[in-house]
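Removed from the display is one protein chain of the complex; every other protein chain stays in position.
Chain naming follows the written order as A, B and C, and within any one chain the residues start at number 1.
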Amino acid sequence: MNTKQQDKDLASGKHIPRKNMLEAIRDALDIKLGDDENVVIFGEDAGYFGGVFRATEGLQKKYGKSRVFDTPISELGIIGAAVGMAAYGLRPVPEIQFADYILPAFDQIASEAARLRYRSAGEFTAPITIRAPTGGGIFGGQTHSQSPEALFTHVAGLKTVIPSNPYDAKGLLIAAIEDDDPVIFLEPKRLYNGPFDGHHNRPVTPWSAHETSKVPEGHYTVPLGKAAVTRTGQEVTILSYGTMVHVAKAAAEETGIDAEIIDLRTLLPLDDETIATSVRKTGRCVVVHEATKTSGFGGELIAIVQELCLNYLEAPIERVTGWDTPYPHAQEWDYFPGPDRVGAALKKVMEA
Amino acid sequence: MNTKQQDKDLASGKHIPRKNMLEAIRDALDIKLGDDENVVIFGEDAGYFGGVFRATEGLQKKYGKSRVFDTPISELGIIGAAVGMAAYGLRPVPEIQFADYILPAFDQIASEAARLRYRSAGEFTAPITIRAPTGGGIFGGQTHSQSPEALFTHVAGLKTVIPSNPYDAKGLLIAAIEDDDPVIFLEPKRLYNGPFDGHHNRPVTPWSAHETSKVPEGHYTVPLGKAAVTRTGQEVTILSYGTMVHVAKAAAEETGIDAEIIDLRTLLPLDDETIATSVRKTGRCVVVHEATKTSGFGGELIAIVQELCLNYLEAPIERVTGWDTPYPHAQEWDYFPGPDRVGAALKKVMEA
Amino acid sequence: MNTKSLSLHVPEPTTRPGDAPDFSYIDIPNAGSVRRPDIHCDPQAMRDLAFDLIRVMDDEGNAVGSWNIELSNEVLIKGLHDMLKTRIFDERMLMAQRQGKTSIYVQCRGEEAIACAQRAVLEKGDMCFPTYRQQGLLIAQDFPIEAMICQIYSNAKDKLGGRSLPFFYSEKEFGFFSISGNLGTQFMQAVGWAMASAIKGDTRIASGWIGDGATAESDFHAALVFASVYKPPVVMNVVNNQWAISSFQGIAGGSANNFACRGHGYNVPALRVDGNDYLAVYAASQWAVERARSNLGPTLIEWVTYRAAAHSTSDDPTKYRPENDAESWPLGDPIERLKTHLIAKGAWDDARHNAMIDQLKTEVKAAAKEAEKHGTLGKGPVPGAAEMFNHIYKELPPHLRKQRQEAGV
Partner (left out) sequence: MNTKSLSLHVPEPTTRPGDAPDFSYIDIPNAGSVRRPDIHCDPQAMRDLAFDLIRVMDDEGNAVGSWNIELSNEVLIKGLHDMLKTRIFDERMLMAQRQGKTSIYVQCRGEEAIACAQRAVLEKGDMCFPTYRQQGLLIAQDFPIEAMICQIYSNAKDKLGGRSLPFFYSEKEFGFFSISGNLGTQFMQAVGWAMASAIKGDTRIASGWIGDGATAESDFHAALVFASVYKPPVVMNVVNNQWAISSFQGIAGGSANNFACRGHGYNVPALRVDGNDYLAVYAASQWAVERARSNLGPTLIEWVTYRAAAHSTSDDPTKYRPENDAESWPLGDPIERLKTHLIAKGAWDDARHNAMIDQLKTEVKAAAKEAEKHGTLGKGPVPGAAEMFNHIYKELPPHLRKQRQEAGV
């Protein structure tokens, strides 16, 4: 976590309010609507109601119907409109109700938003931030649980960001909106309200006891393309992002293995320096994500790590991911790669 | 290459006709239209005209307008119709005019065709074979050159097939159509008519001099999920598919490095046994594909190889791929990962 | 040149929380006032029907006009039974969700007539492609509700093995296509299924379903384009219940305030029908089914109705529309209206009505009890984790076999 702003606030004796992830995101949107009149927000139920997860609650009332509004149920239309608005000069921040429903817009994202700058040699650009709740953990079944991030990382021209905590969520979202290229901003819905300490069936530490819920008021950014070392360790490096960062932490603590946990935060462009530095130090690596395994982003991470660190590796890199199945409903927690599976992988690389 | 059928034909003294890849594909479609009345073919310009690449030429005339027909320009509609037809009991073989244009149908493919069996516990299935020309090499620019295979390999429920020669193309296509699950069948358009020996600016050996252009008449299959060792070697394993198999061959011959070339043919499900056997033997591995690098299928291959063979590896696995840029028009051959780049990678792993 | 500033038009519903309900935006013609064209009618020659509203029952409950096809009392009482059973079923499942027996539930309160009456017109072998709000299609066929509840509970007898969201039924034998979570996709698939039936020279037809909100999706257009071109045997149902979660129908429909007329651009004949009038739904469905079965092609029908309850158990409509809005809905309640008609006909009375309710409550309760023996979400003999690996492919490929092993199931 980039704690510079927090440090400054603390040093100045300023009280830092506690926020959950949803509040942090809403705060970021509020700030950008306020300081840049080219920012517009729209999506299914995102206007009057404030979104099914309430991320945009109150914003229409505050900024008016031309700045924050409901859209027809057409993800293609939402992103296509955003591309046109961006070409005009706005900075649209569309919301897709669930990341599962982003596929109808995939062509407008991958063929249009991502390539507009390229094909016009910079004449037209697409500074769009597409927000969408991602991941499982709320019994959403096949179509409210998926993690499609890998698809976007295969598209040149896009950036892909996934925060794991309120502080980062606000800072990364502001940075994404201010970025001049299209950003896919995936919000782990399991972390929206309550925090998650890795287990679904144990009590959680409330956000207020998580350092990362200290979300300074006003404008700050967490830079895109920079990972965070959220736990330092000597024995093995865990690469992860989003909800899984918390699972990784639980696994490290429960196994007692001294793992260094890297929260990637931005998948593309990737902070491979931070990764390589850590793996060269630990000599072992476990990659953790919730998305299905085959051709998930874990494959790319492993390819990069073996390229940069092969001679340092003392064990094959392990991957802990969702199974290669659609996200089941009743078996949600069998599908979800929890601390036990991560713990097993940690032990495996330690024993190799 | 599975040469069993060829061997049988040769043993029986039967003459084996020579076919280019397009003819082999047309032959497969003709055979399946003929022997299974549930097979139907449709796509943009695929009916009367026979497709912009002419893969379905003459088939409407032979089988009638209810079996082979033109569609509106709606890739979503084409695949959505196929899903409905499959649910009815047909075995649709839709054509997408260019793999670049499959994205508008991505939701119907990934959320619907791929998951229909799962979500209905086998009550409804989607035995659909989606054919689409893939890859560059014809100055098609950003939107007639892409290789989107990695996207499909990330979707549980799909199979993904890419042939590299006429013999395989026919056998794999028949196997795909007979498969009871949805198959993405990507046809390297650079190989449709002429063969390709790795260099765009040198004379090519005509198909007739390629063993793989011997395409037996009638029904035969090349099984899905089985790779082919198209060149045996001792020093390094090259994993590739489609057009790049020919580039790999050129690179091996030109560098004089004794490479074993594996033509994956099916990316999902992947024949990891053949891969592991080879890499354990050679101790070195180069992965080659035309698609962009980040989160391309190469990442997955490397992850698998390092998992299965880390202790055998004498050098980091190298990836030679298209650059992480949209496919440029004028710079097509600078983008295309040709024999020189593959050769350089071979040397690099040999020297490591 | 005009140099006045432009401005963005953002539609708003007539009322919001705190306002008195106001449905003045809907014109309601008298029952019986709309003509009934021949099924061979040229779509262009019946364009007026998309802007009208087919209604059969008048305010006194009498069946009037040319769309009154004089259904037998037996058919009507079965219809009443189906709608009541659907509602009672919904109420029970709503309660079950509140008790934690399932994760989420979606009612069709107020819209029961549409699915129940159309299903009564369809034949065995026909295939419906429903959304999550057409449970009436199963119930009207006397589909065993215990099986539905087992699925809602994701329990050991859930035939889908807990894979899918609770109410995402798949019942091929009952002409009920597997429900998808992705809005709209099934509408295009219905057209594809109907094309297949035509290709094979079959006699079976398809029935596609979509909500007013979801008509904005791309699949709606694709479905109409393909329907327009190939003229397959399909009934294309748009259930306009005025809401898409928190968005009123104007957000998908613009100022047209009409979804039937979408058909005109594709030369697909369109009807607009009072969806809370069982007799009208039955008659209009029959018209469209006959057209389809006679190889005359698709019909688009907008069913005008009202989503009387929350979108789902996760939703709170008091945040975006006046409370008790549904009570002022000018087309009334489909069950009450059919009851009134039957009583007006002398074929029904309060006593029989209440008896039917009691009997259905008992039946539903018993089924729920029975289902509960096989577990509820995450409790009791629930489907095992191994189920997760079944039915991804016809045969489990090697990589999934390995993963299943790794999962230890």
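The definition used in the following text is that a contact is a pair of C-beta atoms (placed from the backbone, for glycine too) under 8 Å apart; a residue touches a chain by one contact, two chains touch by 3 or more.
From a predicted model like this one, the values you see are computed outputs, not experimental measurements.
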| item | value |
| --- | --- |
| Displayed chains contacting the withheld chain | A, B, C |
| Residue of B:S147, B:T221 or B:T294 touching the missing chain in the full complex | B:T294 |
| Touching residue (missing chain; options C:K159, C:R293 or C:R352) | C:R293 |
| Sole contact to the chain not displayed, among A:P17, A:G34 or A:G89 | A:G89 |
| Missing-chain contacts mapped onto chain C | 1-11, 123, 195, 197-199, 201-203, 205, 216, 218, 220-222, 225, 227-233, 250-256, 258, 261-267, 290, 293-295, 297 |
| Touch residues of chain A, complete complex, unshown partner | 40, 66-67, 71-72, 74, 76-77, 80-85, 87-90, 104, 107-108, 111-112, 116-125, 156-157, 159, 180-181, 225, 269-270, 272-273 |
| Residues belonging to chain B that touch the chain removed from view | 44-45, 47-49, 52, 65-66, 69-74, 76-77, 100-101, 103-104, 139-144, 293-294, 323-326, 328-331, 334-335 |
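By our rule, only the chains that are shown with their structure count from here on.
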| item | value |
| --- | --- |
| Chain whose average C-alpha position is farthest from chain B's own | C |
| Rounded Å distance between chain A and chain B, as computed from the means of their C-alpha atoms | 33 |
| Residue numbers of chain A (touch at least two other chains) | 100, 103-104, 142-143, 294, 324-326 |
| Interface hub residues of chain C, defined as touching at least two other chains | 161, 163-164, 168, 180-182, 218, 392, 399 |
